[in-house]
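The structure that follows is given in the form of structure tokens.
Removed: one protein chain of the complex. Kept in place: all other protein chains.
To keep things simple, chains are lettered A and B as they appear, and every chain counts its residues starting from 1.
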Amino acid sequence: MNLEKSHKRYLKKFPWMDRLRGGWAIYKQNLLGKIGLSLLVMFALMAICSFIPPLIDPMYQPMTGVDPEITKSTGPSLRHWLGTDFMGRDLLSQLLAGTRVAFLVGVSAAFMSIVLGTAIGMVAGYMGRFVDTFLMRLADMIMVMPTMLVVLMLAALFGQLTIWTIVLIIALFRWPGVSRVIRAQTLSLKHRPFIEAARVAGASHTRIIFRHIMPNVLPLSFLYMTFRVTSAIIIEAALAFLGFGDPSTVSWGMMLQWVWKTGHMFKAPYWLLPPGICISLITLAFYMLGRAMDEVLDPRLRKEAGTE
Amino acid sequence: MALLEVLNLSIGYHTQKGYLHAVEDVSFSLEEGKSLGFVGESGCGKTTLGMALMRLLPPNGVIREGRMLFDGGDLLQKSDEEMREIRWQKIAMIFQAAMNALNPVHRVHEQIAEAILTHNASIDKKEAFEQVEELFQLVGIPKDRMRDYPHQYSGGMKQRAIIAMALACKPRLIIADEPTTALDVIVQDQILKEIMNLQKEFGISMIFISHDISIVADVCHDIGIMYAGKLVEHGSREEVFSNPAHPYTKALLSSYPTLTGEKGQLMPIPGETPNLIHPPSGCRFHDRCPGAKAACKTGEAVWVETSPRHKTLCYQCGADCGE
Partner (left out) sequence: MKMNNDRETIIELEHIVKKYTSRGFFFGTRGNEIIALNKISIKILKGEIFGLVGESGSGKTTAGRLIVRLEKPEEGRIYLNGREMAGLKGKALKNFHRKVQMIFQDPYQSLNPQLSVFDTISEPLVIHKIGNTEDREDAVWQTMKSVGLSPPDDFVNRYPHQLSGGQRQRVAIARAMVLNPDFVVADEPTSMLDASISAQIFNILIEMREKFQVTLLFITHSLSAARYLCDRIAVIYKGNMMELGSADQVIQKPRHPYTKALIDALPKFGLSGKVKHYNTLLPVEREASEHEGCPFFARCRVANKAKCSLERPLLKETDDSHWVACFYAENGTEKGF
């Protein structure tokens, strides 16, 4: 026995790291994925850089900083690389701040709706019967409600919404689609022999859900999360553009609303185009990321890469 | 002259990990009216071989070398058009997953009549249905079940229908790839008997592919043992089973539980089947062979004829292997 113990064992703490590496190897081969990821890195850098301009000069504060020498919208110049808006605020710092907000809204709303959707989907699929019926009818009800309309009504009822309220609303309205997919996946997993093997070993329901079902549905959840980010960003931008955004934050949607409201829509392309392009690009980037992940998760491809 | 003669056939697949040597340097011949069984573990190339004979390899498969002479002509030289003619009319196949070979939305007899009609323009629909009736009688499907849909058939009956379909154009060669794998023993026995009878009755040649050495032993005149893409032993059934020469054949036989005879200890083959992207050097069986010598690892195995109708691919079999 002593001899047995002295033997140094080669047990990896995180054996799944190898799998991540394998997944990355497939991802790397995907052109869409590479483009998407580069775009996202670019946006992330922009979000990080958003802290820099206000440090240089208070007039670069995206919301409150005003160039004292400018009183109307001006085009790009050395002082203001992207120009200024109607009251002399720097457009570049607004754009950078907007990136931060887009990430914040997109990722947190998507994350919340995915957590909710995955949990509900797993519970519904695993428990079955009454629980399943109840949760799925609830999901149906929410799914048929038009998110935009409900948010607009809420905004009209409660006045201005803060950015976090918007995030919460998006999360609450966007989980049913995910939960349906996760439930279907759970149903197909539930009767697989490895689940039965765990039952025979005496595993509790909680253990089966978290240890056996969750790792098998999580990749799918993450995939859906990338698509949810896209829709969350678009919803926020649309709300802001329609004037229901959080007035204390600068988002791309807000910028577009200001262009529109001040009548610069067709007069100041330097003002209109950057936020528009950014919204399109970031949603496209997340979509590309999702498509590439879809390929990574494809069991056929994974098998080929994994078998030695 | 032999009906089918395969010479130095090498087949491979291009995979993400590299070139996979699925079949290497396989030669055999098959006489008219005889049957030849290929036995080997999964991944030994036996299915690839069958598919290659039909020229139905997946897109990443390549026939790198060799000739497949069928009825005098080389199948590899045929155009796709000519090959379509040959398939089903001259060479028919009974697939491994036969259960899925029937289209679930059409009645069984319609599907078989369809097969007859597409390959034989000279007959009309009525005659085709008459032929189907005959075929069903041959394979033992009751007449009143002809008009059923596939899902109404049991596994055994589906398999019979597939055999009827293979016979529809009166082929000269049938390639049967694991035709009974998913069936119960009694049904398997019935189907095998059916296949043997039909083969005898019509003088059809047959290539029978299976992982189950005992089935092949019952059905075929000649046996070819395959290991890791190579044919390692080839001979008449009697010779191969009463006098196995290759260590792999011996190991295969002693790892199979039987009903008759002594209830001895089973001797499983140690280890795993080799990776065919980087096949082992020398004799491919050397790392699992109980009688392997150092020379087996480096030297190429050679064909040794142990008797006129029995030969084996082994580096030292001629001398003193594994005894």
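Criterion: a residue touches a chain if its C-beta (ideal position, glycine included) is under 8 Å from a C-beta of that chain, and two chains touch if they have at least 3 such contacts.
Just so we're clear, the structure is a prediction, and the values are computed from it rather than from any experiment.
Engineer: Please identify which residue in A:31, A:56, A:156 or A:201 touches the non-displayed chain.
Structural biologist: If we include the chain that is not displayed, A:201 is the one touching it.
Engineer: Can you say which of B:127, B:212 or B:287 touches the chain missing from this structure?
Structural biologist: Residue touching the absent chain, from the options given: B:212.
Engineer: Out of A:61, A:165 or A:216, which touches the unshown chain?
Structural biologist: Considering the complete complex, A:216 is the one touching the chain left out.
Engineer: Name, in rising order, the residues on subunit A that touch the hidden chain in the full complex.
Structural biologist: Given the touch definition above, subunit A has residues 4-5, 9-12, 15-16, 18-19, 192-194, 196-204, 207, 211-212, 215-216, 302-303, 306-308 touching the missing chain.
Engineer: In the whole complex, what residues of subunit B lie against the chain that is missing from view?
Structural biologist: Looking at subunit B, the ones touching the missing chain are residues 41-42, 184-186, 188-190, 192, 211-215, 217-218, 237-238, 241, 251-252, 255-260, 263, 265-270, 272-273.
FYI, only the chains that are shown with their structure count from here on.
Engineer: Between subunit A and subunit B, what is the gap in Å from one C-alpha centre to the other?
Structural biologist: Those two chain centres are 53 Å apart.
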